[in-house]
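Here the complex is missing a single protein chain, while all its other protein chains stay put.
In this document, chain identifiers A, B and C correspond to the written order of the chains, with residue numbering beginning at 1 in each.
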Amino acid sequence: MIDALEIGDDCLVLSQRLCQWVTRAPTLEEDVALANLALDLLGQARLLLSRAGDEDDLAYLREPAQFRNCLLVEQPNGDFAHTIVRHLLYSDFLFDLYDRHPGDDVAAKGVKEIAYHRDYARLWILRLGLGTDESHRRTTAALEALWPFTGELSQPSPFVLDVLREASLAVPDVAQREGGRRGEHTEHLAPLLAELQVLHRAHPGARW
Amino acid sequence: MIDALEIGDDCLVLSQRLCQWVTRAPTLEEDVALANLALDLLGQARLLLSRAGDEDDLAYLREPAQFRNCLLVEQPNGDFAHTIVRHLLYSDFLFDLYDRHPGDDVAAKGVKEIAYHRDYARLWILRLGLGTDESHRRTTAALEALWPFTGELSQPSPFVLDVLREASLAVPDVAQREGGRRGEHTEHLAPLLAELQVLHRAHPGARW
Amino acid sequence: MVTFQDLIDADERVEPRDDMPEAYRTTLIRQIAQHAHSEIIGMQPEGSWITRAPSLKRKAILLAKVQDEAGHGLYLYGAAETLGVAREELLDALHDGRQRYSSIFNYPTPTWADMGAIGWLVDGAAIVNQVPLCRCSYGPYARAMVRICKEESFHQRQGYELLHTLAHGTPEQKSMAQDAVDRWWWPSLMMFGPPDTESTHSAQSMAWKIKRHSNDDLRQRFVDMCVPQAEILGLTLPDPDLRWNAGRGHYDFGEIDWGEFKRVLAGDGPMNRERMAHRKSAHDEGAWVREAARAYAARSAR
Partner (left out) sequence: MVTFQDLIDADERVEPRDDMPEAYRTTLIRQIAQHAHSEIIGMQPEGSWITRAPSLKRKAILLAKVQDEAGHGLYLYGAAETLGVAREELLDALHDGRQRYSSIFNYPTPTWADMGAIGWLVDGAAIVNQVPLCRCSYGPYARAMVRICKEESFHQRQGYELLHTLAHGTPEQKSMAQDAVDRWWWPSLMMFGPPDTESTHSAQSMAWKIKRHSNDDLRQRFVDMCVPQAEILGLTLPDPDLRWNAGRGHYDFGEIDWGEFKRVLAGDGPMNRERMAHRKSAHDEGAWVREAARAYAARSAR
């Protein structure tokens, strides 16, 4: 069984992070692509949260400690390398999860979308890892910053390890973090939710 | 008469901007100093808003369009040069206003505080204007970005013009903006208020 | 051999391989580039609300809309490239101010209702301007416009519907909607450009069948379309002179503040500096990424 709240929250929070890229991407193609990833995840979030209750009540009226998303997805966008590394790691986890639940509607439909996400991230990891000294350095820093959050997802998979090897990027040797599934979040979640919820909360009971 | 809502909102919004610097200043001395400016302004905001109603209701429960602050104070912190230029321009306006209202309690007490603010900003403008090529360039950019917002305050005063001359900084030649006093704000105010209000609004009616 | 003028006279499409006058080419580049720039700058006033949309459904709609605008930018830069100019050159011209984007995007979006007013009025005006461009003489531009107009009319309906919901919501929502319409109405009318008596490029563009109708004709068409829609919304258009003229068979409307139009066009609109600063900073921050992609492509090509 896919946990509707955990994965729904993952998709919602990661989608919100990607929305923060809109109009700020390095190329117009990436503006389109990142919005596309955000849309896919928002769609999956809505389907999953609707299983757990009313999608808007869940998205807009819970406190940070009531969110069940993993810590990885709430990490800030940082530079493009951070966003791509985060997406590689998360889409790899989600692809695997969906792939193991072919009987689940959301997973069955979502697995194709997420396969694209994972390939998109893979291609950029190669470009960044093998591109310039600066892109290699930034991607290494992103990996070190985000790797601690893979433990909560029982990652990384052989796919990720292959991508890193192909991109000449070292697997970081850092301790793991967890707590998101229990509502113990990093300090980055509350400001993200503040922005997400502000308008909805300012007009209690209004229809939109 | 000092308009309690206009100037109270100015002080509140500028204080909130300065709070965003805490732990991020270029030196520990500046961390102390910027927090000090923020505290002075917050104190004045509280006194002024309390004249217009309940300070917390006014700060936490109004929509952006109901705020009467000038556009200058809601402009983002940018780099340190932006923050200093903004503070020079605003403290110059406020000093003048307070100075012309010696019979007003808040003005009478605040004028000494704001005189310090203006001197603090002046000294940094000199350091930045005359320091390095980079600091000169950044300060010039900050002046050009923020100058459009001085018209709403009927500035600049001879004091500001003298400081700029002394610091070898040119007076920008750009058109003026206004609208804040009518509630017509730039896009920067709403996110600032979202952060300021999020917790208070999440617990309607709670005491803190 | 079929000449350029034969194609124009026969109302046929000019294609990239065809000979064309240099002035036709540069006029088209200028117009298509300005249009492309408007799409990407036009993402900003709406983009800032995606993260704050008040329901997940509205968030998805707005996100998809802004994504479409980026897509329109891609089609249009592509159409301009068929005229022998690279996207990088056009972006440089935008960034250093040699080329423009539509002035309408220099107005701010302080409230959520602006998402509705932009959809209804700004996209509405864009459609009235752009539908005739689907029959424009230059093939790649005309085909891009067909696709764009289809998507824009979808956006316009969504904006109208958003505004309708607000106008029939709480008193705060209704007043938010009215305020947005008050702020966007006049700038929307300015989107059709200066009055025919002062329009500079129009005659030649008409002769080349790039442009098909005059600025004032299109503006009138837009006003006539909006008045009954505003009635259904239950919102007031902020023009005391707006009334039906049975003799003309059109709505009369008040004087447009062309002084404001010129000020905003000259760079002194409420958001000109912010829009350009945002655009340039995104471009600059992405430089290392584009460089990495180029280096990787070169390496892979070896």
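To be clear about the criterion, a contact is a pair of C-beta atoms (placed from the backbone, for glycine too) under 8 Å apart; a residue touches a chain by one contact, two chains touch by 3 or more.
Quick caveat, the model's predicted, so the values are computed rather than measured.
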Touching partners, among the displayed chains, of the absent chain: A, B
Which residue of B:42, B:163 or B:189 touches the chain not shown here: B:42
Full-complex contact with the absent chain, from B:52, B:115 or B:130: B:130
Candidate in contact with the missing chain, chosen from B:51, B:109 or B:200: B:200
In subunit A, positions touching the absent partner: 63-65, 145, 148, 174-175, 177, 179, 184-187, 189-191, 194
Interface with the undisplayed chain - residues on subunit B: 12, 16, 19-20, 22-32, 35-36, 38-39, 42-43, 45-46, 49, 55-56, 59-60, 79-80, 126-128, 130-132, 134-135, 138, 195-196, 198-200, 203, 205-208
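Please note the rule applied: only the chains that are shown with their structure count from here on.
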Intercentroid distance (Cα basis), subunit C paired with subunit B, Å: 36
Centroid distance [mean C-alpha coordinates] between subunit C and subunit A, Å: 33
Subunit B: positions in contact with at least two other chains: 63, 191, 194
Multi-chain contact sites of subunit C, meaning residues that touch two or more partners: 52, 172
